[in-house]
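In what follows, a single structure is set out as structure tokens and then discussed.
Every protein chain of the complex appears in place save one, which is left out.
In order of appearance the chains are A and B, and numbering begins at 1 in each one.
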Amino acid sequence: MTRPLTRRELLERAALGGAALSLPAFLAACGGGNGIEGTATTTAAGTTTGGSKTLADTLTISNWTLYIDIDEETKKYPTLEQFTAETGVAVDYIEDVNDNDEWFGKNQAALSKGQAIGRDITVLTDWMAARMVRLGYVEKLDKEAIPNASNLVSALASPGWDPNREYSLPWQSGLTGIGYDPERVGGEITSISQLLEDPKLKGKVTFLTEMPDTMGLMILDGGGDPSTVAKADFDRAIERLQAGVDSGQIRQFTGNDYSGMLAKGDIWAAVGWSGDMVQLTADNPNLKFVIPDAGGMIWTDNMLIPTGGDVFTASTFMNFVYDPKVAAQIEAYVNFICPVDGAAEEIKAIDASLADNTLIFPDEATLAKVKIFDAEAADDNAYKQQFQAVIGA
Amino acid sequence: MGWLHRHRGLVPYLLLAPGLAWLALFFVVPTYYLANTSLQTGSLDAGYAFTWAWDNYADAISTYHEQFVRSLQYAGIATVAAFLVSYPLAYFIAFRGGRWKGVLLLLIIAPFFVTYLIRTLAWQTILSDSGFVVNALQTVGLLGDGDRLLATSTAVIAGITYNFLPFMALPLYVSLEQIDGRLIEAAEDLYASKVKAFLRVTLPLSLPGVFAGTLLTFIPAAGDFINAELLGTPRQSMIGNVIQSKFLVLTDYGQAAALSFTLMAAILVLIAIYTKVLGTERMGV
Partner (left out) sequence: MTFARRHVLTAYALLAFGYLMLPIAVVIAFSFNDPLGRFNFTWQGFTLQHWENPFGPPGLRDAIVASLQIAALASLVATILGTLVALALVRYGFRGRGLTNLLIFMPMTTPEIVMGASLLALFLNVGVATGFWTIFIAHVMFDISFVVVTVKARLAGFDRHLEEAAMDLGANPFTTFARVTLPLIAPGVAAGALLAFALSVDDFVITLFNAGSTITFPLYVWGAARVGVPPQVNVIGTMIFLVAAGLMLASVLVQTRRPKGTS
């Protein structure tokens, strides 16, 4: 696989979150030994739906943009080609997931009727994945076909909405924190409170339209725990957020268009995502990304098999990408957080400096500070309504 | 030929048939479905049921009248602004364009070739707090030192205006181009000043274009959400944003549908009034 030289350069330049690397620290944080553990989950009895054990001719995958390695010259996907070479299954890879709600809105009508949507795998964020499982719009994975599932980092092994990982497997994770320009701000930023209260930052701050991200950080800043949201904490956070809007302290609520604003200096600090900051610092090395002292959020995009998807073929693919070598290959391009144990080791063969990057392989200190948002609260209509009212919808 | 002549009364229906059939099938049917949804209540988990939920409408109006009014306001201002920019432009192309009319018209819709998002990002660059536009305005004193253009209602309205300029300019051109230049000459020969000739001859003759242009701009602008989303703060949110949110995020399909119908009704009423005021015959209505 050919890799553009600029990526190596840009990662060297990425000056984000300065905790030092150490492979033992990473492994400890990911809670694994050296990867291939024998845990009981590899042989769940009779959980396949349909029961077919033959591979289909084609596998159709719906994913977010730039979420898999690609050879920019030949425009082909090395990992997918490898999969096809090994299994004979052609892969139809469609990058049509832009936003969880949008994807769901588009497919809801068909799914609610139990109709297939023409996809074998789709990748959705935690709380949306939780909703899909809750509503029964997904098929169970064929765990027999995914022995490599045991490579899943233990931190992600058992989310509340899918405790035995029967329906999903993480694809990539990412962090939500604060991205800012230390020069313009004139110092360091360590908390959400600063964003809301520092008069210097008035009108120069943005938050995200994603409720789990924004409210997660707000609740943490208020001393609460977003992994189990308490109404009092949520209400208090909403009040503070509304005050920020009313006073003009918060300039806007954005999707990822905050990156443009930060790059141009229209805003000086933004609640944002780790992946974006990696790209922004390539052009402007002064920008920084921090997890607030009170804590940040970690989110995961998960592979699911929607109703009607080919379970065996999809599961085979999942097994394929959970091989540490393959995972490393994908990670070297995607640059989010890798959910596969052992990939850090493998990635050294591709690019040693990547193994050092704490945004791809976060160290223990970082992981200790981040929480996963309460999936039930994330889909609670009352909470969502309160939040939407604040962001102006 | 004889058949057509004998069945002259059928001609309008034959002309209407294909277009209306398309709309009947692909608009009316879905709209009926939407109307049905607007009277439903429920949620994703519990399911949705038809319950004659007129509350959806009552709630829609009582909770969101601010956004309704704001949407109509913004759309109205944007329409006037688009008119002021487009009329001279259309006039120029119609009367001075000569052989280049086609090219000039194409230039008007050129922005659509780069997609909405790219255009808006370009505006974000142009109107950036540290960009030349803001700096110029601050130097001249039209803008305070700490003020900005982006994330304000000005930016939202400017965005809407820009986005719908072609919808105003093209119909205006269409009407203006038809005007016989000799009529204007005649007026001037009869001692009318240029301004008077314009007001008494050109403008009235171009009214069908004005009517068309204002409708094609105002109507879609009222339902717009994207400008408010990218260029505004929560205080600029329009009814389109609410509908978007109700539908996608809150999966409250009943309310989303009710809000949509309320908006549609409001706009249709305004159109009816507007048409009456301008006079139906000349508009070909």
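Note that in this section a residue touches a chain if its C-beta (ideal position, glycine included) is under 8 Å from a C-beta of that chain, and two chains touch if they have at least 3 such contacts.
Computed from a predicted model, the values in this text were never measured in an experiment.
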Checked against the full complex, the residue among A:110, A:135, A:230 or A:365 that touches the missing chain is A:110
Looking at the whole complex, which of B:78, B:134 or B:212 touches the chain that is not displayed? B:212
Which subunit A residues would touch the chain omitted from the figure, given the whole complex? 6, 9-10, 60, 64-66, 70, 72, 75-76, 92, 94-98, 102, 105-106, 109-110, 113, 115, 118, 255-257, 259-260, 263-264, 275-276, 278-284
Could you pull out which residues of subunit B are in touch with the chain that's been left out? 1, 4, 11-13, 15-16, 18-20, 22-24, 26-31, 33-34, 37, 85-86, 88-89, 91-93, 96, 99-100, 102-119, 121-123, 125-126, 162, 165-167, 170-171, 173-175, 177-181, 194, 205, 208-209, 211-213, 215-216, 219-220, 222-223, 225, 240, 243-244, 247-248, 256-257, 260, 263-264, 267-268, 271, 282-285
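Everything below uses one rule, namely that only the chains that are shown with their structure count from here on.
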Which subunit A residues qualify as touching subunit B in the complex? 101-102, 104-105, 108, 131, 134-135, 203, 245, 248, 250-253, 257, 260-261, 264-266, 381, 384-385, 388, 390-393
Interfacial residue positions of subunit B with respect to subunit A in the complex: 43-45, 121, 124-125, 128-131, 146, 148, 150-151, 228, 230, 232-237, 241-242, 244-252
